[in-house]
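To start, I am sharing the structure in question, which I have written as structure tokens.
All protein chains of the complex are present and in place, except for one that has been dropped.
So that you can tell them apart, the chains are marked A and B in the order they are listed, and the count of residues begins at 1 in each.
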Amino acid sequence: MINNKKQKNITLSFLLMLLFCYPIFTIFNKKTFIGNIPILYIYIAVSWLVALIFLIISAEAKPFKKHQKNKNE
Amino acid sequence: MSKAIIVVSSLLYLLLLFCIAYYAEYKQKQGKSIINNAYVYALSLGVFCTAWTYYGSVGRATTNGIGFLAIYIGPTIMASLFFPVLRKIIRITKAQRINSIADFISTRYGKNATVASVVSIFCVIGVLPYIALQLKAITISFDILTNNMATSHNLLSDTTLYFTIFLAIFIIIFGTRSVDATEKHEGLVAAVAFESIIKLIAFLVAGVFVTCGIFNGFNDIFFKASHIDEFTKLFTMEGENANAGWFASILLSMVAVMFLPRQFQVGVIENVKEEHLKKAVWLFPLYLFVINIFVIPIAFGGKIIFQNMSVDADTYVLALPLHFNKPLLSMMVFIGGFSAATSMIIVETIALSTMVSNNLVMPIIFSQNKFKNTIDKSIQDTILYIRRFSILFILILAYIYDQFVAHYFSLVSIGLISFTGVAQFAPAIIGGIYWKGATQKGALASIIVGFAIWFYTLIIPSIAHAHIISDSILNNGPFEIFWLKPQALFGLEGFDSITHALFWSMFFNLSAYILFSIYSKPNPQEVYQAEVFVDIDIYQNPEKSNIWRGTAYMPDLYSLLENFLGKERSKNLIQNYAHRHKISIDMHAKADPRIVSFSEKILAGVIGSSSARIMVSSVTKEEELSLNEVFKILHESQQMIELNKELRKKSIELTKATDLLKEANLQLTTMDELKDEFLYTVTHEIRTPLTSIRSLAEIVHENPNLEEAERNKFLGAVVKESERLSHLITKVLNLEKYESGKQKLNLTSFNFIELVNDLYSSYELIAKDKKIKLSLQKPNSMLLLHADKDLLQQVLVNLLSNAIKFTPEDKTIQIVVSDMQTEIQVSIIDAGKGIALELHELIFDKFFQAKNQTIKKPEGTGLGLAICKRIVEMHNGKIWVESEVEKGARFTFTIPNFEA
Partner (left out) sequence: MNQAYKILVVDDDPFILMSLEFLMRKNGFDVMIARNGTETLELLDQNSPDVVLLDIMMPDVDGYAICKHIKSTEKHKLCKVVFISAKSKEIDIQKGYNLGAELYITKPFSNKDLVNKITALLD
């Protein structure tokens, strides 16, 4: 269970890295606008919120408690 | 706005901080710590956002667009690694009573004093400008608010100086309460968390004001911005290698959010409970997100409003409300920036001063021979004074830097320069907690090389820009060596200086780290520490394993501890420890090695592990442990822990096994009882006919003059009962045969329909006798079956007899035969009393009869059904009943039909 959580965490961070970096980034690094707001800005804002949601899910998942139990054994 | 108002408000605010800090400490004494709270913890991490966030981000946004955001996205990504990485660091820190980042690194690499001092010095060098930046921000914001255009300040009338002194007092009071530096600074953390809230609110209010008050929402700002030429380049990230710069910033901030001394302080050392991490993982990134929402609007808005004025972009957040004559709002913004700056100063100073006092000042003092021999009571006070002095020292240094040195350098990049500096610790720390092969020499090499490159690629250019040294070094390289140009090392061009510096420093840093670690041998202490760090989850409490060997005497140890911790406290600590680990202490004799290790650990909390090492070795005679011995000890303790786990597992298994055994025993006893009952019932069934046979036969025998009719009646009964008896015995024997598996199937191929027809004709007569109708439904063709003909006949006979026995007159019994391709299905439907649902399965149970002998037996029960079930199941078929009380019963069985 511990390893599983660790792997999940690392995968999550990699995904987040991908989200915010080259090459996905460059897709949005263009001069297009939604409303008047550059698409890059919107992309970053949205991705950030998505990242937050992932973080909330990953943190509030039950496995942490299990790990606690393992630690106490 | 008048100077007095601002000064007074600021002082009031600082007073408020004081009160909060006092309140927090008061609560903690009562046992109700308010910092023992996940939200407070997450907010305290917000100290990451300093005046640089508050003012500098806006400035950067006007020149770089959204590039500034990388600094906050990095920590967001890092948050996902909080659990593996940060938690491990926290565990190690707590277990080893580490009190600073320098202490952490030095402890990991053999509690080495050199490492500790090197890290401390570099921290100071790297972070001092950053502190100065905060002071500068306070000064500038103050000036703007008072509309002070003067560019030079008289020392005595410089309000910043007074603020600095006030802050120093605050930090001294709340930061040096106890000698033990691993104790939580309740007041400080509470104040910092509070300040995180204040700066967030202030910034948000300013943002809302700009976005909705001055302009008409986000869209409006962008709309207006798009009309200004300069802006167009800000909408995307331009420039060659913008991606690299962005990526580098993300990486940098990922490292900085954990290893900046202030972040390490609040994130690791001040952490009260591991569980608080859970909230921090998302709360902190959320905080970062929210505080940055309005940066772009303020930046763009400011640029739009001030496009033809020379207003420094850094100050937009303050200048805008001022420009629109909102004094109250401006005040609020000022306080917000003030709190952002002060929170950074407070935490960073504490962190740095701990390092300076523990690793720089104290070792020097303690190694003075005269001092070693005259350890006395006043050491505690000495330590505290050294700490306080360090605090003042750092703040004064920062002030001087700000006043006299800072304006030679570009302030904008100071933050990032600090980040890059702190990043040099990353390999040593992260490698230290995951790679056992990392050695002290490797760590030292890594840090020194990293810092050297950092200095060369970042600090030198700044100095050159300020013309303190000739700037030809920038253009032509040192001594005209082109490929050593500080900003284009080895020809790497086109990157901004930070990215460039990060790349090269990390490259050399990591290489040095790995190379030196591989090629150097660690001493036993290092090996031990490596094990205990990397495998913290196994060793959890390093108290359990002990690698100290030598001679030490309790009195010496006691007096050493007493000096630093006081008589009462040291006595309690040692006695508790001895009690926990069942060591007997003789106050005047030799000390158990475990006690010595423990004492060293306690001391480390006060003066740092390297100094503690020195102190303890000064009162003991230590024997060097060989590497083998270290491994042996570690191995043993590991085994102990493994054994413990095994034991616990086994005992759980044992309990489970015992429970299973009990259950099985219960089953067996029940089975036994059931068997007894069965036998008992069977013998009863046998005895009953026997009774009438015997009695009637005796009557006939004793009464030769019996009437013929009566004699015939009696003898007839005897015959009948004998038959009944015989049948019963046969049935029981049959059942036994099936049960014990002795019954073999005699398989032949025959036409099942023929069998059914024959039986039908025989039973038709019997049924007619009893005035019951018998009907047969069957497929037209023949049904070839490969089975035991006799046994199947027995099944049909059993079921039919039961049906006839219990069906009343004038009712019908149906026989239905169906060909289901893979099996044949036979149903016998009677119109008897029916069988209650709960008995549907039980009636096939041979035990059923026995158990329920005294209750009304439903129709069809008897060994017959049990035998039918056995026969059907031997053919791999199924048998069951569908019935409701008073609605008759439908008995069905299936026999698989394997047609070739």
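By our rule, a residue touches a chain if its C-beta (ideal position, glycine included) is under 8 Å from a C-beta of that chain, and two chains touch if they have at least 3 such contacts.
Keep in mind it's a predicted model, so treat the numbers as computed, not measured.
*Asks:* List the neighbours, among the chains on screen, of the chain that has been left out.
*Replies:* Across all of the complex, the chain we cannot see touches B.
*Asks:* Which residue, B:Ser692, B:Ser801 or B:Gln814, contacts the hidden chain when the whole complex is considered?
*Replies:* Residue touching the absent chain, from the options given: B:Ser692.
*Asks:* Have a look at B:Thr551, B:Asn703, B:Asn746 or B:Ser762 and name the one touching the chain we're not showing.
*Replies:* With B:Thr551, B:Asn703, B:Asn746 or B:Ser762 as choices, the missing chain is touched by B:Asn703.
*Asks:* One chain isn't shown here. Among B:Ala717, B:Leu759, B:Leu842 or B:Met874, which residue touches it?
*Replies:* Spelled out, the listed residue whose C-beta touches the missing chain is B:Ala717.
*Asks:* Under the stated touch rule, tell me which residues of subunit B contact the chain that is not displayed.
*Replies:* 680, 683-684, 687-696, 698-699, 702-703, 710, 713-714, 717, 720-721, 853-854, 856-857
Following the convention adopted for this analysis, only the chains that are shown with their structure count from here on.
*Asks:* Distance-wise, how many Å sit between the C-alpha centres of subunit A and subunit B, to the nearest whole number?
*Replies:* The separation of the two C-alpha centroids amounts to 17 Å.
*Asks:* Subunit B touches which residues of subunit A in the complex?
*Replies:* Result: residues 2, 5-6, 9-10, 12-13, 16-17, 20-22, 25-26, 29-31, 33, 35-38, 40-41, 44, 48-49, 51-52, 54-56, 58-60, 64, 68, 71, 73 of subunit A touch subunit B.
*Asks:* Can you name the residues of subunit B that touch subunit A in the complex?
*Replies:* Subunit B residues touching subunit A: 66, 69, 73, 76-81, 83-84, 218-220, 222-223, 225-226, 232, 235-237, 242-243, 246-247, 250, 275, 278-279, 281-282, 285-286, 289, 296, 537, 540, 645, 648.
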